[in-house]
Every structure is written in structure tokens, then in C-alpha cells.
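Let me begin by presenting the structure, written as C-alpha cells, before commenting on it.
Excluded from the complex is one protein chain; the other protein chains are retained at their positions.
Letters A and B mark the chains in the order given here, with residues in each chain numbered from 1 onward.
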Amino acid sequence: METFEYARPASAREAVKLLAGGNAEVLAGGSDLLARMKDSVSTPNRLVSLREARDLRGIEYTAGKGLRLGAMVTLEEVATHPETRRHYAGVAQAAEKAASPQIRNVGTVGGNLCQRPRCWYYRAGFGLLAMQDGNSLIPNGDNRYHAILGNSGPAYFVSPSNLAPMLIAFGAKFRLLGPSGPREIPISAFYVTPKTDSDSEFALKPGEIITEVLVPPSPGPSAFYELRQKEYFDWALATAGVVLQMNGHAVKSARVVMGQVAPIPWPSPEAEQSLAGKTISAEVADDAGKAAVAKATPLSRNAYKVTLARVTVKRAILRAAGMESA
Amino acid sequence: MGTTPCKYDWPEASKRKLIGKRISRVDGPAKASGRARYTYDINPPGLLYGKIVRSPYAHVRISSIDTSEAEKLPGVKAVRVIQKTGTEIQWEGDEIVGIAAVSEEIAEDAARKVKIEYAHLPVFVADADLAAAEQAQRTKVTKDDQQGDVEKAFQDPDAVISEGFYGQPVICHCCLEAHGQVTQFSDGPSLKIWQSTQGVSVNPGQYAEVLKIPAASIDLVCEYMGGGFGSKFQVDRWGIECARLSHDAAGEPVKIMLERAAELQVAGIRPSLYGKIRVAASKDGTLTAWQSESWGTGGVGGAGVPPLPYVFNIPNQKVKYTAVSTNTGGARAWRAPNHPQSAVLTMGALDDLAAKLNMDPIDFLTKNMDLAPESLRKYYLDELPIARRLAEWDKYWHPRGQGASGPVKRGLGVSLHTWGGRGHNSTCNVTIHSDGSVEVALGSQDLGVGTRTVIGIVAAESLGLPLEAVTVKLGDSRYPYSGASGGSTTVGGVSSSTRRGSVDAREALFAVVAPGLGVPPDQLEAVDGHVRVKGDPAKSLTWKQACAKLGTKPVQVMGKNPGDCNLTSSGVGGVQIADVSVDTETGIVKMNRMVAVQDCGLVIDLKTAESQVFGAMVMGITYALFEERVVDAQTGKALNANMEAYKLAGIGDIPDLVVHMMTGPGYDERGPVGLAEPPTVSPGAAISNAVANAIGVRVSTIPITPDKVLAALAGPEKGAMA
Partner (left out) sequence: MKRKKPKQTEPRAETVVSRRDFLRGAGVAVSGSILTGEGLLHAAADTPAKVLGPGETKFVLRINGKPHRMNLEPRVTLLDALRDRLDMTGAKRVCDRGTCGACTVMVDGKTVYACSMLAIEAEGRDITTIEGLTPEGKLTPVMQAFVDNDAQQCGFCTPGFVMAMTALVKHNPNPTPAEVDLALSGNLCRCGTYHGQKAAALQAAKSMKRGAEA
């Protein structure tokens, strides 16, 4: 790692001050950031540790109001929080098998939501868009783990966060704090597809940090499903978060958001429409899965991910409906 | 082992107190408590940290090197150019400049300040595509042989022929303790080396030769080492440079342990092997013909010729092999070199042929046993029925693709394997002190296989003592020479030298003690911590009393292998069965169970022997399902030189493992043969065959990842070959 300055403020406000100017990064759990710094993929000259910013902690559920997650709440806390498990099952599921126990013990909600892509070209030092001589290396390269949706270029990486698709399905928003004060933004608007190598994949203004995640009251059953080749601690090949609003036995409305398939968490209005008004069955779920990937445009080596995304959506729907079998 | 009894012969089964029992490894507590000190943990006073500046490119020529800024950095003690301007670099990660500094952080800072310019040369890394390699002129045919009449055999109207493509990519050793060493090289000369190595006794000579200093001035230590698997035999360039950096830094010790990325790029790989295979049998299942055109890479130098067809000497055969040169780090021995790859090709092809013949593959292998080496047939014929029973084959096996109707398909697959093994050259000092303590010292090493424990067991058994009474000292080149640990020859070597030394030491003790007991020495025996008169246990001394008679002169003898009485032999056989479930919606393979039935001659310690086989199955599951070195064909850059994308199986991926060691008459009398290599051979083939049995089609290459399973299920038009 290259050298850097370090500060450990006691509040979010102070953190924002310390982030101003220069090339500073926020240090939360550190798992992703330190790995990038060791590989010189990121070279901040200041780290602002949020460890002691107590106003970024806390996880509270208020009936009728919803769930508030401080940005520094750990994944372990989310996974084991009784009311999250009860009212937002999908959120707890997204946290409980993310990475490994050691990472969940330090990894934070904010860190999970702001982790950088795992794209192996990016991690090997080719930049976020893996450009070489003006062209992306990915279309003709080893793109087995890359995007199948939203991949018209130049971004082909996939959004890696487990929590993001699930929180978007719940219609959650971020509370941000920056030099010009706080603001709120729907999480669905937070993730953006970069157009150039110097763009960010997050709609964060300079010096801004996530302080809280606000999840509205749950409209009904939810589930998160992820497909990993290894049983544990393996990057998912496809994920899906599903929230159902029921009208008796029929789906009144549904939210379906996929992860690991596009440069941003990928909502599927097609799948949502195909579920509306239906009683969930294996066939209905399968149809929704097909609808979710109908517009997929696989790259040279990742057509299998279209199948995986379809199956993932299907299984997430069945899990949300309490019909998990396969 | 001969027919004439010999004084060194292994004790017969009824008399063994320790040999063959389940005994916990003697260094277990040191390892489990974190107290064991590995090379990586050696921190001598004044330690400097070394870093190597490596080529970020796979094929370049060095245009210029400027180390001046690095040299100026405070805390930097030595900078050495390893490969000069003008040198052609042939793989990413090759060593160019070495640096030693007072901290690792400063060494890294200095490394960043080294400026190197390169001229780019064409990169070739795509080893799976033989045509592309030929077009790039990166191939060399190193075998093109024929026996019998292949054309005629294939044209026989009675022949059932199976054709297929099989293969596996390059994989890495990924030893958890990276390659590396701490060196302290001062004038005198005196060179102290702590190295993570499989060759404690053999490496000092290599350092001496390159550094041009007397071997006698070198002491090399490796008390514990964190895995080698064949990749840590030699003295590496970074080892030599580490010594030179120490010398340049006024003899301060320097530590260079490879970073994980370098470990995966330059510290050894297992060659890839791909092949197009045709194999024929008569309708009754008798193998008649084999034709293979195979190729693979082990880096710039290509790779060795694989033993094809594996195990079965098919009467008519045509075998061609092409070595492919790629701009990637070079191959090193990887447990059972060339065997696992050859098993994937051979056992996969035979399994496909059995399916075509509508035969149970175990019956098919059994039927063709006459084609296996004569010395191995008995083992396979003993082992196959045991494996069949332990895997509940008759309950779970079904004709290919004819399993359950749901989306999750279960299947079983079988493979068999062989390995030579023997006892390597080994010498040891066995000392019986007058206080009764016993030590065995030899310049061997324990890679984690239980070498210390085996030596202790043999000495204790030979002296009639409990294991705790023997101190085993190894891992230091000042001890008597013992061979490098490779090819499953260590246990055979060290147990034989220890046996001879211990028997001789016992006799020397008897010679001192006998007069007091009033009998000739040959009437004494050492049993249960006593030296006593045979047939008259009342006339007995405790071990301590007996040793006290030595006075000021301990017994010290040297045990050797080879030596009188042949105590080891060569050639083992083993069988494995994999039981898998494949989710045909996702292509994800889960292991249900894996069974290994393994022969290794005489088992010294059943517990650590079983661990070898358990571990081999885990490594096998890992390479069958997950492992693959990925290099970008456009740039030659490694894409997964880390432990996140270079995937190793975790505990959740490992099913119920069943190990059955073959022991008793027909096995024990061969003496210890060797065990580290053979059980790593079959898993890839057995798992690939199990997947084919489950889903009805062959996934042609391992690792069997979801993309390949789904492509295979989609049919030949959609599924790519490689």
C-alpha cells in the first residue's frame, strides 16, 4: 500500500469535512478498500475512518414507518436483527450469506452498497472500463462473469452488491451527507452506468457519504436468492431480490431486481408485469424469470448467465411465496 | 521383504505396537496452537524485507532499467538488477529487480520507484486451441508412436468406437505458505538459509554452486513448511537473489516471501492437457484400439509427455502429443505429475465407451484388467468390489442419463490410478543417550504429510518404546543427508533408514547390556520399555536402567537407505468413486460422497495415511470443479492471480469422504511404498464420469463449471468443445 493520511472522526458531519478536497476515501469495514489499495487499483491519499462516527450506527424498526439502517451497521447485525428477519426477510437473506463470517463481522451496509466491481480486468489494473488503446478488452476477452444486460458498453462489469437489488425492490432510499448538507436519493437512482473511465458508478457528489438507508414499510413477503458455484464465500453468478404485495392469493404488484447481471442493479418491469394479478406457481415464476431475461444480450462467453439469471428470478419468487423447492 | 528373513525386516503384524495404528501426528500441538514457526515466521534480529520488481507483461524485452530513485529512498539497504536491459521476458511476473529495506512498506515504496521500460513482443497464451498454437508456431510434437495395427482395429466391423474431446486447463499449486526464504549471507563466507522447501539436504549444494561458496559454509533450515505439492524442490532465482541482497546489505538477514499474485504466476503450475480420443472395443467390451492426439502447455518450455493411454495398455494404439509453448510461468511437479491429466483423458474416454457398450463401467474396467500392468491387477481386483460396496454403487448407479426425472440428477463415476513410489536415499543418526532418551536426526522435511510422526513411530517400534520417548529432529541440512520429498518416496526412504539405524542402535545397546544379564546380546529383546531376555521376561531391565549402562558413551549409529534387506518396493494401485448431484437448471455440481480405496504397501501411521487420501480427494474435488488459471489472451495478463477468483473448495463443498486403506497380507509385506501422489490422480476423472452418468452427456473439460454443464446439456450444436 502507498502511504496515506488517516483520520477517525466521531461524527458524520466531521467525516464530511475531512473528506473535502483531495483524493480521500471513506474507510468502513475495509475489506474491499484495502484490497484495492494493496493492488494499487485505488490510491487515496487520505482515509477517513467511520468507525467512531456513532451517528452512522444503529438499526431500528418502527411499525408504520419502516426500517432504518445506519451506514456502519454490519452485515452480521442486519442478518441477525429480529425485526429485519421478520419484516424484511429478503434483506436478512441478502446479508446472511454475503462473503464470509469474518467479512460480515466488519463489513458494513454502506460498504456493501459502495463496493467496487469485482471485474477481473478492473482488479488487474486496466481501469473500471478495462480500456486499452481506446477499446474495451472485455468483448473479446474472458467475460464469463460479466454483464448480460445493460451491456451495450463501454461498461461491462457487474454491480456486486447483495443488498442493493433487495433494497431497491423494497423502494428504499439513501440519506446522504455532503459539504452542502444532507439529501435523500432513491437507491434505484444511486447506481449509474459510467460512460468514461473517470466516471463513477455511484451518484455521489464529491465529499458525500451515505449516512442511512431508509426502507419503507414492507408491502408483503420478500426473498433474496443468489446462485454461487461454491456453497459459501464465492461471488454470486446471479442474484435476485423480490418483494410481493399480495391481494389474497394473487400478486397485486411485485418488485423484481437482479444483481450481478448488469453494471447497475437491474430492475425488471417485465418480470413484475408478468407476475401482476397471478397466483404464484412454478410456471408463473418461470414465466417471470423468462420475462426478466428476455432482453438479455450475452457476451461471447456468458450466455449461461442468462439461464442463471432466469432461474434465480424464478427461485427468488418461489422463495418469497414460501414455495421454495428446487 | 525377501524370502529370507533379515534382521531389519518390518515386524510381523502380530508384534506391531505402533506401526499401522491410528496415531496423532507428533507436531500436531505445535501447529494447532500456532506455535510452529514456518519460514514466513522467521524474524531474526536486524531483518530486512525483500521485494522483487516483476514484469507486468507476459512477453517483452527490457529497454531500460533505472533504480536510482529506489536507491535514494531512506531505509533501502540493497538494490540489485536481476535481469538486465535487453533481456527477453517470457512470462508475467518474471523477476527484474530485487530490493532489501528495513521494512516491507519501504521495500514496496522503493519497488514503485524503479523505472523499467519495455519493448512489447507478441504474446501467446491460448493453449486450449491447438490450431491457433500451430499457426503461431508455438508447438512441438514430442511423441508420435504407434503399436499394433490401429487402422485395422478401428475398421473391424465388430468394433464399438467412442470418440470424444477431453481436457483440463493449467492449475496452480497455490501453497498456502508462499515460496520464499530468509537468508543471512556474511563474509567468511557463511550462509544461513531458512527456506520453505521440499529439499533440505539437497538445496545447499545448489546455493553453493551458483553463489560460488563452499557448500560446507551453508546451513539450511526448514522446521515447518506450509505446503509444497511438488513446487518447492529447487533453489529459485528469488532465493539466490535474496542471498545476494543479504550480502550486499552487509550480511543482514533478508526475507523474501512471494506475494500471492507472484505465487500464482511464477511459482509453479500443473500443465494443461487436452486431447481428441478415439477408443474401440469389441462388442463384449474388450478394448482393442486407442488413438489420441493430445496437447498441453507448461509455460514457455512446453510440458512433458503424458502417459497415455493411462493404466491400460490397449493392444493397438496410436499416440501423438504436442507440447505448446505459452508466455506463462513454468510448470513444476504437481502431485503425481501428468497422471491426473492422463486419467481425465483415459478414464473419461473409457467411461464414454462403456456407456456406448451399455456396460457398467466397473464391469468394463474389470473385464479389461488383463491390459493393466500385471503387478497392479491384483490390487485393482481387490479394490474395485470394496469401492463398489462403500459407494453403494448397486443402489445409486444407473445407466448413463437414466436417473431421476427431476431437475437435480444424481450420478456415480469411477476411475483408477497408479503410481510408482519407492524409498529415496536417506541417512539418519539414531542416538540412544545414557539417560534413556532417544533421538533420530536427519536432513529430511515434513511437508505436512506426517514425516516426523512416521520416523518417530518406526524408531519407537524398533526400540520397544512409546512414541513420546523418541525425539525426531529434521529440517536442518546439518543433519545427515536425506532425499528431497517428491514422488511419494519420503516415507519409504526415511522409515527404512530409521528402521536400520534403530535396529543397529538396539543391537549396540544390547551388546553393552547383555553381560549384566548373563546372556548373549542376540538373546535380548526390547519390548514395552524394557530390555529383557527372550523367553524369560523376569530377567529384565527398564529402558532407563539399560541405557544407564552406557555411561558417558551414548549409542550413535547411522541408518541408511538403501541398505541391507529391501524394506520398500514400488507400484501402488487405487480406485475412486465419485457420487454427485447436478442441478440441470443451473449447471451447479454438488458432491454427495466420494470413496477412495487405496493401497500404499505397509501403512506406518493409519491416521496420517488416511489424511493424505482425504486431502487428495479435497484437492481433486477442487480441480475437478473450481480450479483454473485464467490468462487474458489479448494481453497475457493473469486475471485470477488471487485467492478470490482462483477458486479453492471450501469446507461446504466437501461431502462425506470415505477412505479405505488396503492393508494386511499382500500389502504389508511390500513395505511402505508411497501415498502422496496416487490418490490425487483419480478425482477429476471420477467426478467427470459421475457428472456424465448424472446428466447423460459428457462435460468435456474440467473444471466442471455451470457454463460448461449448461452448454453440454444444450447439445453439441450449442455447447462449445473447450
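Here, a contact is a pair of C-beta atoms (placed from the backbone, for glycine too) under 8 Å apart; a residue touches a chain by one contact, two chains touch by 3 or more.
Fair warning: this is a prediction, and the values are worked out from it, not measured in the lab.
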Identified contact with the non-displayed chain, of A:Asp199, A:Glu231, A:Glu270 or A:Asp287: A:Glu231
Touch with the omitted chain, as defined above, among B:Asp9, B:Glu71 or B:Glu105: B:Glu105
Touching residues on chain B - with respect to the absent chain: 24-25, 27-38, 40-41, 43, 45-46, 49, 102-105, 174-178, 224-227, 229, 257, 259-260, 447-450, 607-608, 610-612, 614-619, 622, 642-644, 648-652, 654, 657
In chain A, positions touching the absent partner: 1-11, 14, 17-18, 27, 29-31, 34-35, 37-39, 45-47, 49, 51-52, 54, 76, 99-103, 105-106, 231-233
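Note that only the chains that are shown with their structure count from here on.
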Whole-Å gap between the CA centroids of chain A and chain B: 41
Complex interface listing, chain B residues touching chain A: 56, 105, 108-109, 112, 407-408, 583, 585-588, 590, 625-626, 630, 632-635, 637-640, 642, 644-645, 647, 649-650, 652-653, 705-707, 710-711
Contacting residues of chain A [partner chain B, same complex]: 1-3, 118, 120-121, 123-126, 132, 137, 140-142, 144, 227, 229-235, 237, 301-304, 307-308, 311, 326
